[in-house]
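In this view, the complex is presented without one of its protein chains, the others remaining in place.
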Amino acid sequence: MNHALPVVASLIAMAVVFWPRYGLWARWQLAQELARRIRREDALKHLIKSEANGRVATLNSLAGALQISAANAASLLEELEERELVTFEDGRPLLRPAGRAMALHVVRAHRLWESYLAEQTGVPELEWHPRAEEREHLLTPEEADALAARLGHPTRDPHGDVIPPPHGDLEGDPGQSLNTAAPQTPVLITHIEDEPDTVYRQLVALGLRPGMRAFVIEKTPSRVRFWVDGNEQILAPILAQNVFVRPLPEFRTEDLVEEEFLSGLKPQARTRVIGLSPACRGQERRRLLDLGFVPGTVVEVEMISPAGDPTAYRVRGTIVALRREQANLIRVSSKEASDR
Amino acid sequence: MSSAHPPSPTENVATAPVVDACASCSVYRAANLKKLGVAMEDWDFVVALAGNPNTGKSTVFNALTGLRQHTGNWPGKTVARAEGGYAYGDHRFKLVDLPGTYSLLSTSLDEQIARDFILFGQPDVTVIVADATRLERNLNLVLQILEITDRAVVCLNLMDEARRHGITVDDRQLARDLGVPVVPASARFGRGLPELLQAINEVATGQVVCRPQRLETVPAAIRPALTAVVGELEAAYPNLPNPRWVALRLLSGDESMVDALRGGQLGTLHSLATTESNKE
């Protein structure tokens, strides 16, 4: 009888540790397997991104991107070769079809998840990328397709990157960087590079987003001074090179300067809507459109809450109250602003 | 014709067969209305009630069915779908109150309910309640619905308020521009309801055939895509009453539309006007 207790206790302990699937050991192994898979997928992602951007991936670039030692990167590449995902040519790693498909899926899942977070949740902008970095490894291709359908098959993610179609190819070349844009020439921001994270955070904090219109005012070796959506900004060149733009030949700089935001409108003033800012996304954007904030609509400031915010605007015969942050998303013409 | 007869819907619309004068006067017709509440077992026609929030849609619903759904002066009060019924003349009508929405294009649940009911529920008539004081805004929804269905009646509600605001609406011109009957009303005071009932009846029984105005200028940016998909749709489903709307929804990746296409429900959608004439 005396021996029963220790025996039962050790049996229970053994079960807790070694129980198939639910035991600690099994779980630990699963977690290890997942961690290894994530590392493989991250490596493949690095290869396909380098390729799309016309760069050559090397052992060192891989080690840098994954923040691992060169020795670990080498064994990782060996593992990828064993699994027939990667082949070597002149000592450089190249993707094989299976590896390319896997890499493409990861990129697709990442960008879809970012789109989902941007369009259908209230998750703050700075968390989109880190959350997508985790989720990209957990979505199956079928889940990614279902997500795409739910989102209405978006073609670009919130950073302006093209979401690759299933079995498609990864498009590179997001355009020229703001660094190289000619002064006094209107451009459209097409892409904000989300890596490295520290740079991305600064750009987001400045409110820069794909879809904004800008022009460089002046460029010196130490800084880039530029106009963007009504404000003047200054960036160090190292930051500006992560902002990608394409020229807007149909606009003159004067056209851009004439724009201001609805929030800047004085009480009793009236003006015309030019458009919604790209920072306005998802349901919020649809709602504002449905309320009639479309280009050409005349808006009037009707009254301001005694607490100072929100402000009620008269738009298409209806009075709609908007908070200051929302009014900051609606571009209006400053030229046509007039008192009633 | 008595003066209370509703304005003839449009000039290019086949006019209703001549009815005897008394039967068309509103007093007679109002006496014909039997409010049935929710006690609806069987019905001859299904009528959907759509409209922007805060346009008095629920007031119209209550006035016709005798139900007392709460109508607050809040935008978007009707949340769930409410149903009721009434009998008018020899026919029994089931009235379905759809959620009040500004649009039918978004992903919100309200809009999906309204959109799917008008398209797949194939109501015999869709009554669109519009606020006469804010017509421009309300026409956004009216025009979207007219893209989906060709059997609609616009109830131009809150005429009393429009008058108070000094606004006049030329309902004949509006009817001509929209291609569907337009009935001015003040549902709160019961004005215009007899005419509305008659217009619904005429459209439901096919006495009046609507020629709804569809979007006249397709934006250049989407024209090639829309034309191509409409072409594919028309080749596959020659009877589809609203290929452009379906194409638009497919292009924006509307899942219920994709499912309908895959599941073959799209093939069962066809112009109601065609079936009516086929029955005869």
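Labels for the chains are A and B, by order of writing; each one numbers its residues from 1.
Keep this in mind: contacts are C-beta pairs under 8 Å (C-beta built on N, C-alpha and C of every residue); 3 or more make two chains touch, one makes a residue touch a chain.
In this section, contacts and distances are computed from a predicted model.
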* To do: Identify the UniProt protein name of the omitted chain, choosing among "Serine/threonine-protein kinase RsbT", "Ferrous iron transport protein B", "Cytochrome P450" or "nitrile hydratase".
  => "Ferrous iron transport protein B"
* To do: Over the full complex, note down every shown chain the hidden chain is touching.
  => A, B
* **Candidate in contact with the missing chain, chosen from B:65, B:103, B:157 or B:242** => B:103
* Touching the absent chain when the full complex is considered, from B:65, B:133 or B:157 -> B:133
* Asked: In terms of residues, what is the contact footprint of the unshown chain on subunit A?
  -> 120-124, 153, 155, 165, 276, 282-284, 286-292, 294-297, 302-310, 312, 314, 316-323, 326, 340
* To do: Spell out the interface residues on subunit B facing the chain that's missing from view.
  => 53-54, 68-77, 79, 103, 105-106, 133, 135-137, 139-140, 142-144, 161, 164-171, 173-174, 177-178, 188, 213, 215-219, 221-222, 224-225, 228-229, 232-233, 236-237, 239, 247-248, 250-253, 258, 261-264, 266-268, 270, 278
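In the analysis below, only the chains that are shown with their structure count from here on.
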* Round to the nearest whole Å and give the separation of the Cα centres of subunit A and subunit B. => 42
* Asked: Which of the residues in subunit A end up touching subunit B in this complex?
  -> 120, 148-153, 283, 286-287, 289-292, 316-318
* Show which residues of subunit B lie in contact with subunit A when the two form their complex. => 102-103, 105-108, 133-137, 140, 252-255, 258
